[in-house]
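Removed from the display is one protein chain of the complex; every other protein chain stays in position.
Up next is chain A:
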Amino acid sequence: MPTEELNQFDIDRTRGDFRYDVQYQYDAGTGLTHQTIDYIVDAKGEPDWIRDWRHKALDVFLSKPMPTHWASKDLENIVFDNIRYYLAGGQKPSRSWEDVPEDMKRTFERLGIPEQERKFLAGVEAQFDSEAVYSNIKKAVGEQGVIFVGSTDGLKNHPEIFRKWFGKVIPTGDNKFSALNSAVFSGGSFIYVPPGVKVKHPLQAYFRINAENFGQFERTLIIADEGSEVMYMEGCTAPKFETATLHSAVVELVALKGAKIQYVTVQNWSPNVFNLVTKRAIAHEEAEVKWIDCNIGSRLTMKYPGVVLKGRKARGEVISIALANDGQHQDTGAKMIHAADETTSNIVSKSISIGKGRATYRGLVHVPKHLKGCKNNTECDALLINSTARTDTYPAITVRGTGNACQHEASVSQISAEQIFYMQQRGLTEAQAMSLSVNGFVNDLVRQFPMEYSVELKRLIDLEMEGSVG
């Protein structure tokens, strides 16, 4: 896509348009070869087993074709040679809150981001490139025996747990981008929750893309041991660049017998980002995994969180909201692989397409013939804000056997001019009426987000809608 066109739909964006120059201690340069891998491993001081792993992953990545036979051709516009695969050790420039541009401060304020986090997001307080940053919570949960560290720390210092599960939920060769991530990953979290431990506070990590052409490749692995419970939240804001930025994360979750994991994502990418993420969980007997996912922004997002229901009575859920504004394509969905009796899954997906925005739902529900007592419920609703917006649904449901039940509902709706007139007649501006209608559309899902996220989400939707009318 030509730069000019990108800028056109960037004009109204008041957030995220901000970055600062950082001197990096480590910079793998642009392009990706086996030397890049060695550079990363040496820079990070990683053990040999991971060096081999990364090299093999690179071969897989190079050998795999782009999935353009089913996915968007826009993927071909990613120039892998122009991407920097590893940057670290940046020196925080001395910067104060006063140096942060006014419009960015206003955006933070309007999004209702707490004071402390504003400084953090504005880059005043800490450096967040490439390596995840952990709050004080890390210390608090440490006392319960919970491990909450970066992926590098995890593989170096907790190999006995890390190696057992790493790459087992999502093998390197799962898809081209999981292979890419396996080759060059850095950052992301490693979490282990011991048996029976219920982590009270959600564990949280912020990520921020911070250098031009810099692809971010976090790798997160969460293991909830038997009977434990944990909630993880990730949120992103990204600054705006002229050239496309690639974000390709891999997230693996393992819920052992009776464990519960909730993984909450609110992403708000700038409109030039390719966001290609692989997320999957394994749920053992009576375990529950719930993905709560909200995608706003980006040029192209491809993300289909999945749950492999491996043990009897395991339960998987995907709640997803996608908002595709002008020029954006949200290609999202869910995968539920039933692999044991009496497993249940629930998918609720709501998408909003504005202007030339496009939302695609891809679902996969698989229940093999020999299983009994499995249930799936799939619901996907699309809302179109004007006639040029587009939505497609590709549900693939294979439910075999007689003792299994599957329910699928899909709807496409529009906000009618009569509804907007009605709301305007009560005093709301057209933009407010649109926002409120869109918030109403996703309301039942937003309620499932943690409180602070649901407030932020509502405001994000307000901001998105503002530029879309008038």
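The rule we apply is simple: a contact is a pair of C-beta atoms (placed from the backbone, for glycine too) under 8 Å apart; a residue touches a chain by one contact, two chains touch by 3 or more; residues count from 1.
By our rule, contacts and distances are computed from a predicted model.
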The complex's invisible chain, by UniProt name, from "Dehydrogenase", "Cobalt transporter", "Transport permease protein" or "FeS assembly ATPase SufC": "FeS assembly ATPase SufC"
Contact residue for the chain not shown (choose from A:Ile223, A:Leu323, A:Val442 or A:Leu460): A:Val442
Chain A residues that touch the omitted chain in the full complex: 416-419, 421-430, 432-433, 436-437, 439-444
